[in-house]
Every structure is written in C-alpha cells, then in structure tokens.
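First comes the structure, then the notes that go with it.
A protein chain is absent from this complex, but the other protein chains hold their places.
After this line comes chain A, so read on.
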Amino acid sequence: MGAEKEYKQEQRATKEVDYVQVIESKSFKKLMHDRRKFIIPLTIFFLVFYFLLPILTSYTTFLNTPAIGDISWVWLFALAQFVMTWVLCTVYVKKAASFDKQADQIMKEMEQGGDSR
C-alpha cells in the first residue's frame, strides 16, 4: 500500500526533525507572534459584538426605537452581525495567505536542516 509506505517515510521524517528547535526558531516565533496579534483581538471583538446584542436586548430597550420607518435599531444591529461575519471571513482569508507563506518558509528551513536562528 502506498499509504503504508508514506506512513513509514513520515515516521522517519518525524525522528529527524527537532520540533523544539523549530519552535525556538526566529521565523516560527514570528509566525506565532503575527498570528496571535491578528487572531486574539479579532476573536475578542466578534465575541463582544455578538454578546452585545442579547445583553442590550435583555437589559435595555433603546434598540427598540425606530431607525428606518418601522425597522428598529435591533434589526439593523442583527443585520450588522451578518455583515461583520462576512467581513471578518474575508479579512481572515486575506491575512491567512500571508501566514501560509510564512509557514511554507518555515517548512523549507526544516527540510534544509532547520537551523535558522
């Protein structure tokens, strides 16, 4: 089976790679730093934005005031949740492309023996 052969090759590759060395490398640390800087603030943002809706509807009534005709602010806020989701999706994909490039670079360094400190 091709699968088994691949598996064995991988076992060998696993033994050769010093992962601790990889995570200590400059390029990997930079990837982690960039990812964190991007993902943590945005995750906090969308969770806060999301919970703001039930919190505001549960504890206040000001979203019930009309915005456009009979459409009140609560509907616009709900719509904003959808827009936010799609925007963040698009932003994430754009940003992730640059993470992919960094990851490819790290894997290249790993294959070359890995010392990039």
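We take it that a contact is a pair of C-beta atoms (placed from the backbone, for glycine too) under 8 Å apart; a residue touches a chain by one contact, two chains touch by 3 or more; residues count from 1.
Here, contacts and distances are computed from a predicted model.
For the chain of the complex excluded from view, the name given in UniProt is "Cation/acetate symporter" [choices: "Oligopeptide transport system ATP-binding protein", "Cytochrome b", "Cation/acetate symporter" or "PaaI family thioesterase"].
Contact residues of chain A toward the unshown chain are 1, 3, 6-7, 10, 13-14, 17, 19-20, 22-23, 28, 31-32, 35, 39, 42-43, 46-47, 50-51, 53-55, 57-59, 63-64, 68-72, 74-75, 78-79, 81-82, 85-86, 88-90, 92-93, 96, 100, 103, 106-107, 110.
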